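On to subunit A.
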Amino acid sequence: MTPLLVVAFLLVAAGATVVVLTREPGRQAVTLSVYGVLLTLLFVLLQAPDVALSQVAVGSAVVPLMVLLAVRKVRGGKR
Partner candidate 1 sequence: MTVDPSCLPPLGIAIPLAGACVLLALAKFAPRVVVDTVAMTTAVVSVAAMALLVAATSSGRVVTWVGGWTPKDGSGVGIVLAADEIGAGFALLACALTACALIYTWRYFDDAEAHVHVLILLFLAGMVGFSLTADLFDLFVFLELMSATAYALTGHKIEEPRSVQGGFTFGVVTSLGAYFSLTGIGILYARTGRLGMPQIGAALDGHGLDPLVLAALVLVLTGLLVKAAIVPFHFWLADAHAVAPTPVCVLFSGVMAPLGLYGVLRVSTTVFGGVLPAASLHGTLVVLGIATAALGATLCLMQRHLKRMLAYSTIAHLGLFLIGLATLTASGVAGAVLYVFGHAGVKGALFLMVGVLLARKGSVDEFDLHCQGRDARLTKWLLPLGALALAGLPPFGTGLGKAISEESSGLTALFVLVSAATGGAVLRASLRIHFGLGPPPQDTDSDTTTGDDEKQEGRFPQRLPATMVVAITVLLTGGLLVGVVPAVADALGAGRSASWTEPGCWPRPCTAPRPRRSAASTWSGRGRASRWGLAQRPPEGRRVANWAITYPSHRGP
Partner candidate 2 sequence: MSLLPYLVAGWLLLIGCFGVVRSRGLVHTVVCVAVAQSGTYVLLLSIGFQYGASAPVQGAPGPVVDPVMQALTLTDIVVSATVTALLLALVIQIAKRTGTVDPDQLDELRG
């Protein structure tokens, strides 16, 4: 196993842990987006360009955006 792959796998594992441990939902949207990029890098290394494209579009843009909008609405509801 190449060192690059090892690093990528460990980064993904660490990224996921950080996302789960981030309590504040607004900040979690940011960590989730970074985690999406880490996954994308891993997928590129795993020779999966199609999947990487999907992941970068969905995992680090659309889903975090929806999370942000939901957080905003949820906070607004509390006012």
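A quick word on the picks: all candidates are chains of the complex that A comes from, given by their letters.
The rule is simple: a residue touches a chain if its C-beta (ideal position, glycine included) is under 8 Å from a C-beta of that chain, and two chains touch if they have at least 3 such contacts; residues count from 1.
Note that the structure is predicted; figures quoted are calculated from it, not measured.
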item: Result, touching chain for subunit A in the complex among 1 or 2; value: 2
item: Parts of subunit A lying in touch with candidate 2, wherever the complex brings them together; value: 1, 6, 9-10, 12-13, 16-17, 19-21, 23, 25, 28-29, 32, 35, 39, 42-43, 46-51, 54-55, 58-59, 62-63, 66-67, 70-71, 73-74, 77-78
